[in-house]
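All protein chains but one are shown at their positions in the complex.
By letter and in written order, the chains are A, B and C; residue numbering begins at 1 in each of them.
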Amino acid sequence: MSDGPPLHRTLGLTDEEAGRITGLMGREPTDPELVMFSLMWSEHCSYKHSKPLLAGFPTTGPRVVMGPGENAGAVDVGDGLAIVFKVESHNHPSAVEPFEGAATGVGGIVRDIIAVGAKPIALLDSLRFGTLDSRRSRFLFRRAVEGISHYGNCIGIPNVGGEVQFDERYEDSCLVNAMCVGVVAQDRILSCAARGVGNRLVLIGNRTGRDGIGGASVLASAELGDDDAGKRPSVQVGDPFTERKLMDCCLALSEAGLLVALQDLGAAGLTSAASEMASRGEVGLAIDLDRVPLREQGMAPAEVLVSESQERMLAVVEPAKMDAVAAMARRHELDATDIGEVTGTGDLEALWRGEEVVRIPSRYLTDDVPFQDVPRTPAPVPVPIDLAAVPEPADPGAVWLALMGEPNVASKRWVFEQYDQLVGANTMRRPGGDAGVVRIPGTNRAIAVTLDSAEWHTELDPYAGGMASVLEAARNVACTGAVPIAATDCLNFANPEKGSTGWRLAESIRGMADALTAIDTPIVSGNVSLYNESPRGPIYPTPVIGMVGLLDDASTSLGIAFDLPGHAILLIGHGEPRVDASRYLGRCEGLPPRPDPAGDAALFRLLAECARQRLLVSAHDVSEGGLAVALAECCIAGGVGAHAAIPAGRRADEAMFGEGGGRVIASCRVENVAAITALAEGAVGVQQVGTVGGDDVSVDAGGSVARVGLRDLAEVWEGSILRALEAR
Amino acid sequence: MTMVVVTIMPKKGVLDPQGQAVQGALAHMGFGDVLDVRVGKRIEIEMRGHDPAAQVTKMCEDLLANDLIEDFHVEMPG
Amino acid sequence: MTMVVVTIMPKKGVLDPQGQAVQGALAHMGFGDVLDVRVGKRIEIEMRGHDPAAQVTKMCEDLLANDLIEDFHVEMPG
Partner (left out) sequence: MSAAHVAVLRFPGTLDHESAARAVQGVGGEPVYTHHEDVALPDGTAAVVIPGGFSYGDHLRPGALASRTPIMAAVRQHAARGGRVLGICNGFQILCEAGMLPGVLRPNASLSFICRQAELEVADDGTAWTGGRREGEVLSIPFKHHDGAWFGDPGHARVVLRYRGENPNGSMDKIAGISNLAGNVMGLMPHPEEAQDPLLGSVDGRVIIAALIA
């Protein structure tokens, strides 16, 4: 070991951080201790770059039952129930092994929800890959979707929504974010805070192997004096069958009142679970490593402490209830092992072969992280697109068809058909619309959920892009008739110390925070994934927003489908379409229009009221591909054509395909148009722009007409992704 | 025409949930003498052309096996 | 302790969609010398007790193989 670099550097700690550790401890740390610090002080576990910025998010409100800081956030939805949710990234593991990486990403976020004592009722996924002409990207895309499908279907949680985008910028760094939503009685919410000196620490679930051991493997092989293949870290393999049993078991334990606290094991395994539980509860925890059930022989103490073996949970249990816990675990065919106890010292202790190998005050690991301010070098303000330089198409119908088949715009059916959308029999609106709608089991209420990000806008104008991400997600929820009530976020960014990434991160958070405040939806949980970049460059800054909305009467929910010929088509909302950074332009260029959160807030109120009074038949937001694409999607979903006429604005093609603003295509019975207009009170624009009916879809923008057969639109739109995958 | 056989097994140390499930079921069915079960794949490939074993090894590296979680073995029976 | 190896292959004449898919993918990747691919399972069972091969044959009949679509073969390597 003496010829190599010092251990702390191999583990990714700076000399300064190593010095700080020695200072805090008042002695040299042991090797396992150093490994634990290196992981807990990594960006992934500590958010050392992002935490100071995250303080800008609104996190309180009358509905917030539990805000950021716990395993997942919780909001009040009436009837004594809370909806619990969080989104999380599994980007790096998915880039290495897409099937298992994406699968274990689902497993991880589900355990976060279980840790709160909530029953999972919905999954969503947000995906970014390189373009489909790249063989590697096709492989990553296919396998990641299969991994999500395999794990999610097998644990029995319906997947009700998400998004997929393809862009060269994600060629080397794909993004796989997953969100889970659960429901729990508010008086049964579990905390991760360990309490009660003398209480037992119980590890439930799979055995511990060398899965996903990062820097610690260096130590292990150094210590053991060899590096044969068997000692190398291995990729985490998901086991959804065990996860399902773990879920049933933990929920049954919680239901029976047998748990003091519960925590999932995720990144940095036992180390991060135990230090979270200890520092939250302001107690100490003593772990006997020899009692941890192992899958492999010869594991070093540091490996046991940081192994990322999946499908494990850590519980605090009163001694008198240990027998009942063991019996419950047996009933679910799981191991539950007493591995230690709660102490009054405030230290995290680990014993190995009778010797103390770790003793760290747990707050050193969780609270004394050296936070770093990110450099904030602004990028130049982009110039708006000069419309005169964009050739006006001779045949807008052909442009429309081509746009429908662009993989970013095309139907994602190939993806979501691989997911069980229905298990549990509460899914009222399936994927393919704006937001998934799921009845809250046992009630007449429903939630609407979506995941969205506006990465092009965030690249060009991060403040506006942050806003746009929030508002697009909220608009998707509002289109179902639901009222947006709270959000979660996953900030996927490149290296914050390089270029303008730090500035983009800070600015986009400011934009998200302002938009969230304007529409009254606090952030209750979130996740940060930095360093998504390769030598070929950074990803687009991709702040993914998971939005949850509430419908007090499930039966009033709206879908996007046009229904009957003769129904009126309305364009509701505000803002002018622009070609800047649109799919029509096809490039991340220009200056996207600044969102208007107040205008959106009014739009959301109107949609919710219209739904409540059952005045609308359908609603669909105008997003990628602009008005023409949104109209076509409503027609395809309903199997009926339509005709719409709109003003040309600056130019017909921009009116048809431009993006931006807060606009919604809705349909209603003709006799309801007046009532809807009256409800809008002039605060929200309501224009009747056309009529449902016929076999083709047409848009007349100030006399320039695009007209395409419904069948042709549907075929191009629905088959595009499969064709792109099969073409080579 | 040559037949080449590829055997693909989960790497040592990598979780094998399928093997575990089968082992549990066998125990329940009264096969008490089973100590461990691992489930993998067998792929039989009919080849023409020369050096079929080398070609198949390349196929394993490129497609058939995932070297992060699986070990493969190529053999030519007979 | 004895290791017994079970090989389970799709019955001749039964369509093997997985084998076909692998064959198609290999062809796409330029492996033109592939004439046929069949994908089956290999199960490695560590046994104690006596006549392990007979015990494992019984396991195949009772559980491991479905004789409607699969053929099995039990062997003891080494």
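FYI, contacts are C-beta pairs under 8 Å (C-beta built on N, C-alpha and C of every residue); 3 or more make two chains touch, one makes a residue touch a chain.
If you're wondering where the values come from, they're calculated on a predicted model, not measured in any experiment.
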| item | value |
| --- | --- |
| Shown chains touched by the chain that is not drawn here | A, B, C |
| Options A:C154, A:A185, A:A252 or A:L679, residue touching the unrepresented chain | A:C154 |
| Which of A:K245, A:R280, A:R312 or A:H643 contacts the chain that the document leaves out | A:K245 |
| Contacting the left-out chain in the complete assembly, out of A:A554, A:A655 or A:V692 | A:A554 |
| Residue, one of A:D15, A:E28, A:D133 or A:E333, that touches the chain absent here | A:E333 |
| Contacts of chain C with the absent chain, listed as residue ranges | 14, 17-18, 21, 62-64, 66, 68-69 |
| Touch residues of chain B, complete complex, unshown partner | 17-18, 21-22, 24-25, 28-29, 39 |
| Where the unshown chain meets chain A, residue by residue | 146, 149-150, 153-156, 239-241, 244-245, 332-333, 416-428, 439, 554-555 |
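One rule holds in what follows: only the chains that are shown with their structure count from here on.
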| item | value |
| --- | --- |
| Length of the line joining the C-alpha centres of chain B and chain C, rounded to whole Å | 9 |
| Between chain C and chain A, distance of the C-alpha-averaged centres to the nearest whole Å | 40 |
| Numbers and ranges of chain B residues touching at least 2 other chains | none |
| Residues of chain C touching chain B in the complex | 1, 7-9, 19, 22, 25-26, 29, 31-49, 52, 55, 58-59, 62-64 |
| Complex contact set, residues of chain A against chain B | 96-97, 100, 206, 209-211, 230, 234-235, 237, 239, 241-242, 295-296, 309-310, 333 |
| Complex contacts: residues of chain B adjacent to chain A | 10-17, 21, 24, 66, 68-69 |
